[in-house]
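Heads up, one of the protein chains got dropped from this complex, but the rest are sitting where they should.
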Amino acid sequence: MIIDIHAHFTAPAELWAYKSNLLASRGHSGGRLKLSDDKIVDALNKPVHGGNSHLQQLKEVGIDKQIISPRPYQLMHSEKPESIVRKFTEACNDLTAKQCKLFPDTFIGMACLPQNMGVSPKNCVEELERCVKDLGMVGCLLNPDPNEGMGPPPPGLGDEYWYPLYEKMVQLDVPALIHSAGCREGRESYSLHFILEESIAIMSLLSSKVFKTFPNLKVVISHGGGAIPYQIGRFRAGSVKGDSPLFEDRLRQLYFDTALYTQDALETLFKWATPPRCMFGTERPGSGTAKDPKTGKWIDDTQPLIEAISWLTAEDKAGIFGGTARKVFNLKN
Amino acid sequence: MIIDIHAHFTAPAELWAYKSNLLASRGHSGGRLKLSDDKIVDALNKPVHGGNSHLQQLKEVGIDKQIISPRPYQLMHSEKPESIVRKFTEACNDLTAKQCKLFPDTFIGMACLPQNMGVSPKNCVEELERCVKDLGMVGCLLNPDPNEGMGPPPPGLGDEYWYPLYEKMVQLDVPALIHSAGCREGRESYSLHFILEESIAIMSLLSSKVFKTFPNLKVVISHGGGAIPYQIGRFRAGSVKGDSPLFEDRLRQLYFDTALYTQDALETLFKWATPPRCMFGTERPGSGTAKDPKTGKWIDDTQPLIEAISWLTAEDKAGIFGGTARKVFNLKN
Amino acid sequence: MIIDIHAHFTAPAELWAYKSNLLASRGHSGGRLKLSDDKIVDALNKPVHGGNSHLQQLKEVGIDKQIISPRPYQLMHSEKPESIVRKFTEACNDLTAKQCKLFPDTFIGMACLPQNMGVSPKNCVEELERCVKDLGMVGCLLNPDPNEGMGPPPPGLGDEYWYPLYEKMVQLDVPALIHSAGCREGRESYSLHFILEESIAIMSLLSSKVFKTFPNLKVVISHGGGAIPYQIGRFRAGSVKGDSPLFEDRLRQLYFDTALYTQDALETLFKWATPPRCMFGTERPGSGTAKDPKTGKWIDDTQPLIEAISWLTAEDKAGIFGGTARKVFNLKN
Amino acid sequence: MIIDIHAHFTAPAELWAYKSNLLASRGHSGGRLKLSDDKIVDALNKPVHGGNSHLQQLKEVGIDKQIISPRPYQLMHSEKPESIVRKFTEACNDLTAKQCKLFPDTFIGMACLPQNMGVSPKNCVEELERCVKDLGMVGCLLNPDPNEGMGPPPPGLGDEYWYPLYEKMVQLDVPALIHSAGCREGRESYSLHFILEESIAIMSLLSSKVFKTFPNLKVVISHGGGAIPYQIGRFRAGSVKGDSPLFEDRLRQLYFDTALYTQDALETLFKWATPPRCMFGTERPGSGTAKDPKTGKWIDDTQPLIEAISWLTAEDKAGIFGGTARKVFNLKN
Amino acid sequence: MIIDIHAHFTAPAELWAYKSNLLASRGHSGGRLKLSDDKIVDALNKPVHGGNSHLQQLKEVGIDKQIISPRPYQLMHSEKPESIVRKFTEACNDLTAKQCKLFPDTFIGMACLPQNMGVSPKNCVEELERCVKDLGMVGCLLNPDPNEGMGPPPPGLGDEYWYPLYEKMVQLDVPALIHSAGCREGRESYSLHFILEESIAIMSLLSSKVFKTFPNLKVVISHGGGAIPYQIGRFRAGSVKGDSPLFEDRLRQLYFDTALYTQDALETLFKWATPPRCMFGTERPGSGTAKDPKTGKWIDDTQPLIEAISWLTAEDKAGIFGGTARKVFNLKN
Partner (left out) sequence: MIIDIHAHFTAPAELWAYKSNLLASRGHSGGRLKLSDDKIVDALNKPVHGGNSHLQQLKEVGIDKQIISPRPYQLMHSEKPESIVRKFTEACNDLTAKQCKLFPDTFIGMACLPQNMGVSPKNCVEELERCVKDLGMVGCLLNPDPNEGMGPPPPGLGDEYWYPLYEKMVQLDVPALIHSAGCREGRESYSLHFILEESIAIMSLLSSKVFKTFPNLKVVISHGGGAIPYQIGRFRAGSVKGDSPLFEDRLRQLYFDTALYTQDALETLFKWATPPRCMFGTERPGSGTAKDPKTGKWIDDTQPLIEAISWLTAEDKAGIFGGTARKVFNLKN
């Protein structure tokens, strides 16, 4: 059974109309969103992202289960007042939970959090608890830059600023998938911002005391770790010069998804992070859902690429395609 | 003959004392710096960066020629008033020129520019001209973020904001090596900032009209292109969906140096950028000057790594190790 | 024939999904929106605002024709970069035009403008021209506070800052309906902000040289003029003390709509503005679409209230219910 | 006996010279102001505001008693350092108290408070206590915008931010008259700012828990409630749609003065606020002290306008002209 | 005949009431101030500053003529909008002119200028011209810090920023008396700010090209030159090390008044500035109007102190007490 740990829900247009109204009224209107099951099912059965429907796309590439969360670039963590974000976060988590309930064999829920620019992550603890305890979710998105590119940003993930959330994660035994939201800094698209923030997150965590303080904390870095596995040489050299353990050894305190779409990148990731720290992730349907004009294949259909890596053992592959996720996310079936 | 296009000078302590005084007096004192030849020669013959002397280190790894510029993290482009930066820039370029004159068989000069936060790049044209015409330099450093992480940054390199400098570069027929300076944003070290800014630079240039407007412009991205070759899959997919040429085809409008210190990274670079767009670069002595505890070899001794890539042709290698640099930088001997 | 000059379109949810995506991607994605006729017709035939469908609601209260524009509180004029607003403005105007084309006997189009915080109103001239000349619209919304409550605001409407737009309005012979958009200032809801901005707009225009400079300029103040007709006593007293004409005489340089929902307010408006400067407006369906628990009638069904004012002549009423609009907006049929 | 609850003292020029010096020295000079009784009496007997003397003006229109406070537009709550405001506040309250002592049959004192931009209203508690306990005052001015139009403003009056002051008001059993001070926001005159801030104050209070928390709190809105009674239709409709009590029922938790200068406005006020919540107020001498060129009467002589409203009962009028004030302000004689 | 070049008018309280109203209304009210001759004469004949009347105080110390200007600390150059400052400046200059006309044997007028934070000194040219040509004034105050301590300040007086004003001064052949206004920076009183700004002004002028560009420019530094004559040693040493002329030689391009109140300070001034560059100035009545408890004499009665300096020649003294002023200010009688 193939488990894809990095995927986002396909929502009915009414969710976005709700968001649009929340923004326009700056929180002065917008009760709890109610979406009918019909609309939800319908959304999953309509063509999306230039391909077939969400459910069909999973079948096309052999994904059996997906851990889904909202599309991160829509989470607008920098909007004020905070209530806008809070209401939208709840609407998203409600929708995720409903999709999982409607398609229990296919979807598993991952929470988004009501992170907000300038607000302590303490404000996320309650919603995380609701999602895990009441809605049965198995992890959460964590955005290292709720300012969405508007400076000055909060401290890096290695800072004690984030400890209240880490405590709750450890207590609930759920991992976080590091994933920024939008980006208002005009020089970066949100897609590039993802990569840069993941790189910053890794460096911040690895030069901190976080894992000493929280030995059971589980952190998954999206998109194969941003720039770090590729640039690891310069950081290795730095670690040789200093007193700390070798950089690659510290890197393996983290988990990574495989949401990379080229074979050399995947190999680089597996080499430096090692297979036991990697979990299959596709974002499909999403930014990789396009047919490679050179191969005629879906770019985000990466299972064959991984299967083709000769130096991965069967055990490695079993871990990547589901075994590790099963443990990290405490999946039951 | 091996040519290393990415290297920085080793300066006598008096240069830094001069810088320190410029900063402390905020430009109210600090005439032109005068350094004796003795001090300059001496600096190149003292142990540095945890190894032997600069000149010895080149011999150790078989580098015949280096294109040198100041250490970028010292360039302090965000300091005010502008005169601080201008005076230090001139001192640096004077020193580069002197080193090249003292060791004409070993060093070739690359200029740094008096870029300054909030100041148009027009202010760089004159110094670039001095460096090329009077001091015989063959290129320049270009910092996409003279704000050094203090927002809001200037527009990306694809913006017309930068055209006055591009015009002069084309007119003088010299390339720019994209390299940020320091970083005041607390979450990023300057070393990580290099990588992130290179990634932003690539995306900005490739989504712009710069190369249509300046078909003869030559831009070299440091450190193997930041995160982009590793993350190329997601950008390829985006290009398939839109109307623009394939992302990898656009990528090959740029040049790259090989200042990466692992073999898989180097292979990824060569694969996506293609060998004719890559030039050997080491930063040696510098951040990679450390002995790998697993191999016992200098991490920034990457010539053997490149030589070991079986799918590179002899012609590829000849280009990487000097042939391409000779053309791009118009080297005479 | 009853003409309602203040009304807003009812859009399919896809418009808001489009807006939501524009915001999330900060203008890095979002081509021109394409909505099918089916969706548009559908939206006008579904229950809205706690009542029947838009088209049915018009019949219920005897409105024959409506001049429609986008819901102003959704226009997000303070968002950056400007391209977000520009794209959404175009999508809105396209939708208005399509609704008018599909229901030519019922709807007449009023443009919204790509006003943007910190950007001169010059940027609106082109889109206004497109809407009037290409799409057949008869007027435009004008937001005196494109900053949406985030200070410092632009100068008042009496300032020369706004002249480029006034020139184009006069040239095209179309009036502006003064109507603010959202409000980010936490103490005011957008609905209250409308009223306050209308009050400021009146005071600014009446203490300026605008109508001397543009004798043919036509300005309509929404919602019966904010606070001014009610508070006119204090401003009359001020005008008696100074040199300027009596305040009420200056007030009658403006037009007003009747989007007030109580009879005493309507009478106050007619008394001070005089009937020839007033035009019927309801916003129906909209914020007034609720059944008065005391009368059992729709609060925004104000035609009977106006009819009941005994001191209005038949000619007054004919002007209010359409005659004046026909002249001010140059309506043909 | 006619009691006017909204009036301001007429001060000798020396008060303003004192203020001017406080501002010029930024609090580095300026001991406690001492004004002789002669100067105070003199000021009340000189022509002001384009009419006769203050004392004569009262006789002219039959006002028997006035509750006086300083001219609010002079209170400069946004000036820094806070000591400027504190010293001037004390000087004003001292002067008010002296006028009341000199003319005990005519004047009753209302305190101004040392509100200051960015400073918690806690700083007002002590001066309020002094004014009520030591100086015999019966209420206080309360400015909802001590920033005087310079953003960002403090939270609305419904916010807990204001509770320390409300507690003291309830404890001392004195009401507050809501009245803003100056306005530095260039688009609004201070006079218009009064109206807008009163509108915001009403909406903020009515959508809050203030009156649940402080059931004995007494709040009087100046100038007949800003824009709200005129625009009540749109807010009524909103209240019908939501869960809260009807808007007009909530409105009647507040008190209002009648400082409006037109008959239709007065009728609108009485209709929606109901007579028992309204108290006679004129500001005379003040902004309404001008002769209406159409009637030849003083614009701020509104007693005849109220008397002429046929649907007000004798009891209503008795309440408006003094009975209600007597209870609300605990007047003894 | 003793001429005192540094003195300020004594104004009726109505001037300050006018200022207070200008500030409170932020320029929305306040026509041209009209003061009767009686009030003006009266103000000069009432006790002030803890002594006798202004006119009597002059007689007491033997001052025959005074060049008067407004009290600088009241000029509020940092207030916005600019119109506040402009109106008050005009009122002050009108008053100065009236005092001079009423007492032509005693007073000579010096203009104040409508300098305003962030506004080019170009805005002063017209008022300076009015004062000199229409009102017969002989010089002007010049404030080097119209921001009144709120940073960032404008460039120093040596900068081209000030050239438009210097040009007009030269054309009209009138000197400027350098004198700052208020100070909002909490650590400095306005009185200390005077001294600091004078020190900055001297250093800025002497390290600039101003006197090369305007060889006929006449600049008088108030209060004996701030800190500079006392600290001249360190600046002399700096000038010896550099290429520029000796510091004291440059200092003598300026003029100074003698508004210092101790004999050693006066001697230091005369020594370094030399007598021909010094003019008698007292500020009397003003900050020095107090009786020295040790001598029983008025502290600002400095004529005897100067007379007592043995090394000053009779010619020196004649110049200081009037001869130099006569030339510098082009006085006729």
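All chains are identified by letter, namely A, B, C, D and E, in their written order; residue positions are counted from 1 within each chain.
Criterion: a residue touches a chain if its C-beta (ideal position, glycine included) is under 8 Å from a C-beta of that chain, and two chains touch if they have at least 3 such contacts.
Keep in mind it's a predicted model, so treat the numbers as computed, not measured.
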So which of the visible chains would the left-out chain be touching? B, E
Among B:Ala7, B:Ile40, B:Leu58 or B:Met76, which one touches the chain that has been omitted from the display? B:Met76
With the full complex in mind, choose from E:Val61, E:Ile299 or E:Leu331 the residue touching the hidden chain. E:Ile299
Of the listed residues E:Asn52, E:Ser120, E:Gln253 or E:Thr268, which contacts the missing chain in the full complex? E:Thr268
Those residues of subunit B which, in the complete complex, touch the missing chain: 12-21, 23-26, 28, 71, 73-74, 76, 80-81, 182-184, 186, 189-191
Sites on subunit E contacted by the missing partner chain, in the whole complex: 50, 150-153, 155-156, 185-189, 191-192, 195-196, 199-200, 203-204, 223-224, 226-227, 229-238, 240-241, 246, 260-262, 264-265, 267-268, 271-272, 287-293, 299-300
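Here is the rule we go by: only the chains that are shown with their structure count from here on.
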Inter-chain centre distance, subunit A versus subunit D - centres from mean C-alpha coordinates, in Å: 56
Centroid of subunit D to centroid of subunit E, CA atoms only: how many Å? 43
Residue list for subunit B, restricted to those that touch at least two other chains: none
Chain contact topology (line, ring, star, complete or other): line
